[in-house]
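Just one protein chain is left out here, and the rest sit where they should.
Labels A and B are assigned to the chains in the order they are written; within every chain, residues are numbered from 1.
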Amino acid sequence: MADTLLDIRGLKTWFKTDDGMVRAVDGVDLHIDRGETVGVVGESGCGKTVTARSVLKLIDMPPGRFEGGQILWQGRDLIPLDQDEMNKIRAREIAIVFQEPMTSLNPVYTVGDQIAEVIALHQKLNRKQAMEGAAEMLRLVNIPNAQRRVHDYPHQFSGGMRQRVMIAMALSCQPKLLIADEPTTALDVTIQAQILELMQEMKERFGMAIMLITHAMGVVAETCQRVTVMYAGKVVEEAPVEALFGNPRHPYTQGLIRSIPRVDRAAEKKQRLEAIPGTVPSLLEPPPGCRFADRCKYVTDICVRGMPPLKEVGPGHYVRCVL
Amino acid sequence: MNRQYLMRRVLIALPSLLGISIVLFTVLAMAPGDPFEELATNPNIPPEVRLALRAKFGLDDPIWSRYLHWLFAMLHGDWGFSFVSRVNVDTLILQRLPTTLIVIGSSQLLAILVALPIGVLAATRPYSLFDQIANTFAFVGFSLPPFFTGLLLILVFSVQLDWLPFVYRADISATGWQFYWEHIKQSIMPVMVLGLFQGASLVRYVRSSVLDVIRLDYVTTARSKGIGERKVITKHVVRNAMIPVVTLVALQMPIVFGGAIVTEQIFRVPGIGSLLISAMLANDTPVVMAVTFVFAALVVLCNLIADILYGWLDPRIAFR
Partner (left out) sequence: MAGLTPASLSAEAPVAPAAVVETRKKARFSPWQEAWRRFRRHRLALVSGIVLLLIVTAILIGPLLWRLPINEIDFGSKLEGPTWAHPFGTDDLGQDVLARLLYGGRISLAVGFAAMLVAITVGVLVGALAGMSSGYVDAILMWLADLFLSLPQLPLLLLLIYLFRDALKTAFGPEGGVFALIVVVIGGLRWMPAARLVRAQFLSLREKEFVEAARALGASKPRQVIRHILPNALGPVIVAGTIDVAAAIIAESTLSFLGLGFPPDIPTWGRVLFDAKDYLDIAPHWALFPGAAIFFTVLAINFIGDGLRDALDPRRVI
């Protein structure tokens, strides 16, 4: 475990609702080393966003609560920390970029103001210096006319540009880890590529690690070194990227990979797009066995009786399946 | 905030004013009876004067020409003559307008100063004890009609405790600090009645607005920047939450004016509200018309101010 930045062990983030306890994240292990890009994939509702937000403790704690586990940041557990201590870590050590650029920026403050706010806070600069820093960050993310646009409001930027601003804001204090929660899902395809490229550039420049959360397998294949696959609040497979795509062991992972539309195959054999039948189970009172059981082609009795443990099937390759 | 927006809002205000004047004039014109019949029974007014007045007001002309005459006269500052008080109406109104404005202004200020912190605090601790108590007090506050609150305050502070005078006197003979102190003492109750009534409904609006804003994505972004919850609330949330509240305060102005009229009656404050009532009881039509128009104009002015404030607070608006 050389240089492990983030080590999530058995994290359980549950939510109290009128209908019962929703186990959004139910025993998740994840780790990210310095400088690597780890993809976290899964369908909507599998717990990836909750995991990401749990790291920075951005979950509303009245309905949400940590039911167990640890979030170790450079060896230090973040869960017992209070808000003041968390604030020292936010933006400075770990930064996050959200999915919806259209609503993630405060509409009444200029873009420069919002970036400068972070800079001024963590680097103890005065306002003028912070604004200059903000302009610099905008330049860095390739926003043309940065010097002038620093005084513009978010609504004066397009979606793609707003996401760049978010990235600029997240990186302004050069954090060691960037959590990107579906950063391109809300953007056009052409812009998606630009944003991913930008993130890669920034990563190389600052040497930071990235937790890339997405449901697009194609993106993962291109940008990540390792991949964690989540389903219904649990990790079902984890592997280096080549191993995952070359030899996916969990039926869910196989389903995900097979459901990627492929232009070349379709032209050859006129295959139908494969989808995984069924829907994600309710996280309210999950069944005792494997949660993918009701959608799995290879389900057996053992699968239903108890949760299979995560077992190693190759170097760095773990699967939660009895197969 | 840009000039164009400002100009546009002012230009919109004018037709509103015009529209209101038409409504008021139409109402008057449709009213049965001669607005000057009172004068017919008044022995001090010789019949020739009454006929001359009728001619002057063109009471026998078609309605649109009467309206234009009236409008013209109003714009020229010729608001008519009050037979009851024997002065020009505009003098009468200008004499009493400042008092009304001061009472309304200070009460609104009080309302905002009280409602803002309470509303924000209640919203940041939803369903807590503080929130429930604040909510209940808010309900009590705006369910108590201002006239009743006024009477209660008089009962407690003037009758029982004898701390505050309950009749407003504009002619206080003291000087210097004593003068101001006396003025403040007699203004406390009317201002409090109005302020607390408005403040009560504001608390709920502020709370509701803050609750709406606090769930939004950019608030989570702000938290993720590590700036601290307090700053997140005061800098990011409040500024956005105030935008709809500002509009609301302006939209409530018509109601506030109603409360002001009642308050002036109870405490005998010499403002235009009590003027309206006494004019009605004395059948002094020119005054009634003029005061109603002034109130309407004030409402339009408040809406204009609200629009401007809105444009200033929310940078998205001016760019439409």
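Miscellaneous remarks
Following the convention adopted for this analysis, a contact is a pair of C-beta atoms (placed from the backbone, for glycine too) under 8 Å apart; a residue touches a chain by one contact, two chains touch by 3 or more.
Nothing here was measured: the structure is a model prediction, and the numbers come from that model.
Per the touch definition above, the residue from B:L14, B:V27 or B:I184 contacting the chain not shown is B:V27. On the side of chain B, touch with the chain left out of the figure occurs at residues 16, 19-20, 23-24, 27-28, 30-33, 126-127, 136, 139-140, 142-148, 151-152, 154-155, 159, 211, 251, 253-255, 257-259, 261-262, 265-266, 276-277, 280-281, 288, 291-292, 295-296, 298-300, 303.
We take it that only the chains that are shown with their structure count from here on.
Distance between chain centres (mean CA atoms), chain A to chain B: 53 Å. Those residues of chain B whose C-beta lies close enough to touch chain A in the complex are 216-218, 220-229, 236, 239-240, 243, 313-316, 319. Contacts from chain A toward chain B in the complex involve residues 53, 56, 58, 83-84, 86-92, 95-96, 98, 100, 103-109, 117-118, 121-122, 153, 155-156, 166, 169.
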